[in-house]
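Rather than the whole complex, this shows some of its chains in their spots.
Labels for the chains are A and B, by order of writing; each one numbers its residues from 1.
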């Protein structure tokens, strides 16, 4: 029995029985599964945060890893449980848009809707499909059960609109905040495709609300105390930070807030 | 050496050295042990919350799993370290009532008090038996050390009273709150043994304090915005919730609060 890696992303927190129940179900079905917590601190029901967090690290895992995501505000309704299959990974979770970044980032070979109740934990509750549907399905997938046994192809998955930055005629770049991390760093959707090295050398200023980061730096240590500055973060996006402080608090930035880069 | 599963439930949080010290001790004694965190966020010293959380998921783990629970307000006093043995599981922890739900739920084959100091980490501190007594004992149990080597049978374990719901002559059901989860869902001790499907179809209303849930629903998505509603949760208990809000905050419910169900 080969070792199978399964990552878990949920909004269940770590105080309740929800996460260990899922792990127990997985290990009961496949004792060789190795479970890695991606995070359980997605804000409750926040499929956008789950989608972003998964996007930022799923490719760091070995080929054939199964990424299981249970952020599921529609539990008990008729939203479908699905598996998204790409060349290197399988993604298991609710069909509510949580895999939108995956659809954008790479070719999808197949999407399967799980319908075969034989692979569910019985009885299936109305409120905890993480334990009763998603965990057992991911565990059976990790045991290489053929997808045709578990359900049917789905051709119309739910996807949400991923906001794209725009380069204006005068050279300004207009984007938006897509995430705020634990340090209060403000992550935008602007990448080096919109903001070239030459533009940055000409002097780029990043504006958010009434605040402006006057410099785009290479690393935190180059910033002055209390300085709001910009940098390209480890996920490839332009971010705003303040040394040892929360840029989100300083700028009162929220997800969706407009960000503008002025060059020269 | 066969893989042994050990779950950990503590009130140590995840910020200090307490949990990794326990894991290091276990892995030093049994490198083949596989440790799964149940939770470390039990409120400090709250044996009732630990008992409830364990109850809700221990049966999801594979047969022969060892469930190690260290919520131990009496550490250093003469409360006993014990192991509870049932057909499918072993439970290791302090004899302070934390296994009360287990005693209620299934036949206990034997309870052992650990007395053989050979199996403790030396020197035994007065304040951290999780590391010095419980972790090493669980690790030796996972290596299949015979219980007779490790201690003596105990016949009078400490157990706390588990509040039971009552069905009144007029058909009302009176229960109480036994847990509040991360989402603010309010979990009562009322099950479908007290509240039948017919009763619910006749229209059951659930009262807590000055608040009332007018409907018992099958799933969250059926509730209206801001609606306090009731449902049978994934652990088999009647729960109160509000979509995307905290029912505990709305109702000011606390553990022990009275809950009443009026039918028809």
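The rule is simple: a residue touches a chain if its C-beta (ideal position, glycine included) is under 8 Å from a C-beta of that chain, and two chains touch if they have at least 3 such contacts.
Fair warning: this is a prediction, and the values are worked out from it, not measured in the lab.
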Quiz item: With 2 copies placed here, how many are in the full complex?
Solution: 3
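Quick note on the criterion: only the chains that are shown with their structure count from here on.
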Quiz item: Taking each chain's centre as the mean of its CA atoms, how far is subunit A from subunit B in angstrom?
Solution: 31
Self-check item: In the complex, subunit B residues that touch subunit A
Solution: 3, 5, 7, 14, 36-42, 53-54, 56-58, 60-62, 65, 181-183, 218-222, 231-235, 244
Quiz prompt | Contact footprint of subunit B on subunit A as seen in their complex | solution = 12-17, 19-21, 23-25, 27-28, 31, 35, 44-45, 73-77, 125-128, 131-132
